[in-house]
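The structure that follows is given in the form of structure tokens.
Every protein chain but one is kept in place in this view of the complex.
Per-chain numbering from 1; labels A, B and C assigned in written order.
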Amino acid sequence: MIDTTVSIAGITLKSPIVTASGTFGSGQEYAQFNDLSRLGAITVKGVSHEPWLGNPPPRIAETHGGILNAVGLQNPGAKAFIEKDLPFLRTLDTKVIVNLCGRTVEDYVAVARDFEGVEGVHFFELNISCPNVKAGGMAMGTDPKMAEEVTRAVKRATATPLIVKLSPNVTDITLIAKAAEAGGADALCLINTLLGMKIDIHKKKPILGNKIGGLSGPAIKPVAVRMVYQVSKVTTLPIIGTGGAATWEDAIEFIMAGATAVSVGTANFTNPRVVTDILDGLVAYMQNQKIKNLSQIKGIIE
Amino acid sequence: MIDTTVSIAGITLKSPIVTASGTFGSGQEYAQFNDLSRLGAITVKGVSHEPWLGNPPPRIAETHGGILNAVGLQNPGAKAFIEKDLPFLRTLDTKVIVNLCGRTVEDYVAVARDFEGVEGVHFFELNISCPNVKAGGMAMGTDPKMAEEVTRAVKRATATPLIVKLSPNVTDITLIAKAAEAGGADALCLINTLLGMKIDIHKKKPILGNKIGGLSGPAIKPVAVRMVYQVSKVTTLPIIGTGGAATWEDAIEFIMAGATAVSVGTANFTNPRVVTDILDGLVAYMQNQKIKNLSQIKGIIE
Amino acid sequence: MKKMFWAEAEIRDNHCISPDIYAMKIIAPDAAKNAKSGQFIMVYLDKGELLLPRPISIYDANDDEIEIIYQVVGKGTKALSQMQPQQEIKILAPLGNGFTIAPDTKKAALVGGGIGTPPLYYLAKTLAQAKISADIYLGFRTTPILAEEFRALNNGEVHIALENGTDDNAHKGFITDLIASQNYDQIFSCGPEPMLRALAALTARTSTPTQVSMEQRMACGIGTCVGCVIKAGAQYTRVCCEGPVFDAKEVFPQ
Partner (left out) sequence: MKKMFWAEAEIRDNHCISPDIYAMKIIAPDAAKNAKSGQFIMVYLDKGELLLPRPISIYDANDDEIEIIYQVVGKGTKALSQMQPQQEIKILAPLGNGFTIAPDTKKAALVGGGIGTPPLYYLAKTLAQAKISADIYLGFRTTPILAEEFRALNNGEVHIALENGTDDNAHKGFITDLIASQNYDQIFSCGPEPMLRALAALTARTSTPTQVSMEQRMACGIGTCVGCVIKAGAQYTRVCCEGPVFDAKEVFPQ
């Protein structure tokens, strides 16, 4: 009998497969192709205290084995999210991670407080790594002091377990990881996207309206696996590994590198049933390998 | 009549297409499939003052749209290079860039001095960004002060024009670029590889003997284009753009982003005739678009 | 939420109908039965370096089959064009809102430009079945496509304009030159943005209700990534969900 559950901040997830913020909406669209109750958690699109307009289009560019996006966290704000999206999420038998975004420490605290007394949110994910937001966003995730400060402030403002999502666009990600831990993070999620650019040589301008965007997809998986590995060696916090995971083998790779759970993002676009495929593969692997619990292979790489 | 020449540090290259260090040997192997005299320059494999053993195998791992390598700059030392490889290079009607590697400032100065009075070397490329060397290597390329110091020291030790090759594994590459400029660099080459890792889930260990290696190939091109674009906005130094260039369109993209020349690396493995294909495409593009000189499109992206 | 279908479908036919333009028939009964004109499908490529599915408008839908007509513009559509009958293709369909035919519509005009022409065919067929007369205006750079198919519907005039063409039966210039919008209750359009913009300006002067089908670089196709937006008023609106068909006034305010 295999056991696919994993635990993050004392909360049990049914499986280590989680969806990544900004790629799975609020789950409803993908419920037509997948049994969402098999997922460990659904991470919903970034939510801010006030509505955000987002970046000018085009927001998407395809690259070799990856995609660039510069959505800029367009969202209708926490109030609209709670009214429109959360009711559906509450009907699901899975955990919900709400991705919080802001430009200042106060913004992050404000959006966390918007959820006070609101049921159906199991984790917050502090998005201090979005490359498509001018102030705040990634800036907070590339400076250890700011990362620690904003983590501490949000942690004080809420009792909801806090995952901090880290940027890969740094010289040493272990410093940011340790700063988030010092600030009171309950878990880490890494990596967010790598800053990238694509030029339309015929039009002689960048494809993205924002010029620069965030690179995701299988192209960046080696960077993500490396960072999960490095961070897992300097912290005892659970890690949600993410960055290009598209197959069950990828999920196992992240887990062996040190991740407790694996978040699937861009792959949902390539195959809307990918989370189901990954889960099926993962279960088959565990059965074949007689792995009763994923803790047997978690962080097995020395 | 189109003119494909470009100029770096007062030296004219016949074309903007250059080969990347560590992927083209000393040119001899590829001379069987390519007219090397059409190239702007050949960058030879990293050379150190003393012979270097390199990293334990495996040194190569294939990833989605990229490859990881952890060669560790195995080389027989400057003396052997001068005796065995340079004579062939001197017979070519193209420029030669010698990639210098070391672990300390003294190492870099020593290998630069090894070339004192040696003919046939047109540029040095200071490799302060190799991720596969424990001390020195990338460490020097991720700290602005060290980058400036080593650049200045080598610049003092030699009259050969100096290209500094930058690491992408930094929070802000423009700081390193400016540091290299302050140290006296004549040109910049970017990007070196991104740190990455791949795990063999069946063997439960990293594929690379060195565990972590450098990611190159089309997968990383968006990161490279972005960095070339950013650096070109903060320096007047000529830039050799590199990172995943595999087609003439890629070459144009780097040039539009701000590069004076484009270095082709991993693509040589995918297609040993790729530099010829790129050159043919570039010439056809210039003819079709009636571009007389590449300065007309260089850095055209605002 | 609208019903959409994920199908590992069989290709019935895939052939070139004009230089670089292909027609593909896909056996997908659920999607076909639920498709309406102006909607699109996502076609998933089996090409490792290209991650995103291609959004392609529905040209026609029958009981068991969806037909798409697409232009080869890059590696992805090139790969698509090389697929063979009986091969399997993954699609998600139908997607988007589609055209809306107001109940009181008596006479409509359909204005297509280039590869924007095919999605109007299913609409033209639907209008013909509903006995709503529809004049067809099609503009191309040099070579018309589908003119015969539209004429065969025999439900209104078919006008062709060629920018650089030399056809005696075609107007030389822009298709928008030919349209007297005051003659229509409703105008439906799909084509390059400059054409849509010109049409919107034209029909605004006669206050003729106009629906335009918009394009944008797209990732998920189902509204989750908020990637495929266009500006609509002060907001950014998703082409895949709120569109691809918009009221011209919304996206081209005069």
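By our rule, a contact is a pair of C-beta atoms (placed from the backbone, for glycine too) under 8 Å apart; a residue touches a chain by one contact, two chains touch by 3 or more.
Fair warning: this is a prediction, and the values are worked out from it, not measured in the lab.
**Student:** Among C:Ala28, C:Leu50 or C:Ile68, single out the residue that touches the unshown chain.
**Tutor:** C:Leu50
**Student:** Among B:Ile17, B:Leu36 or B:Ala61, which one touches the chain that has been omitted from the display?
**Tutor:** That would be B:Ala61, which touches the missing chain.
**Student:** For the chain left off this view, which of B:Gly77, B:Gly120, B:Gly184 or B:Pro272 is in contact with it?
**Tutor:** Spelled out, the listed residue whose C-beta touches the missing chain is B:Pro272.
**Student:** From the listed residues B:Tyr30, B:Phe81, B:Phe123 or B:Trp248, report the one that touches the chain absent from this view.
**Tutor:** B:Tyr30
**Student:** In terms of residues, what is the contact footprint of the unshown chain on chain C?
**Tutor:** On the side of chain C, residues 47-50, 75 touch the unshown chain.
**Student:** Which chain B residues touch the hidden chain?
**Tutor:** Against the left-out chain, chain B lists 22-25, 28-30, 32-33, 45, 53-54, 56-62, 64-67, 69, 71, 74-75, 207, 217-218, 266, 268-273.
**Student:** Which positions on chain A touch the chain that was left off?
**Tutor:** 64-65, 218
The criterion applied here is as follows: only the chains that are shown with their structure count from here on.
**Student:** Look at the interfaces B-C and A-C and say which one is made up of more C-beta pairs in contact.
**Tutor:** The comparison resolves to A-C.
**Student:** Just the number, please: Cα centre separation of chain A and chain B in whole Å.
**Tutor:** That pair's centroid distance is 34 Å.
**Student:** Express in whole angstrom the distance between the two chain centres, defined as the mean CA positions of chain B and chain C.
**Tutor:** Result: the chain centres lie 47 Å from each other.
**Student:** Report, in whole Å, the distance between the mean C-alpha point of chain A and the mean C-alpha point of chain C.
**Tutor:** 36
**Student:** Which chain C residues touch at least two other chains?
**Tutor:** Counting only residues that touch two or more other chains, chain C contributes 48-49.
**Student:** Mind pulling the chain A residues that touch 2 or more other chains?
**Tutor:** Within chain A, residues 61, 64-66, 217-218 contact more than one other chain.
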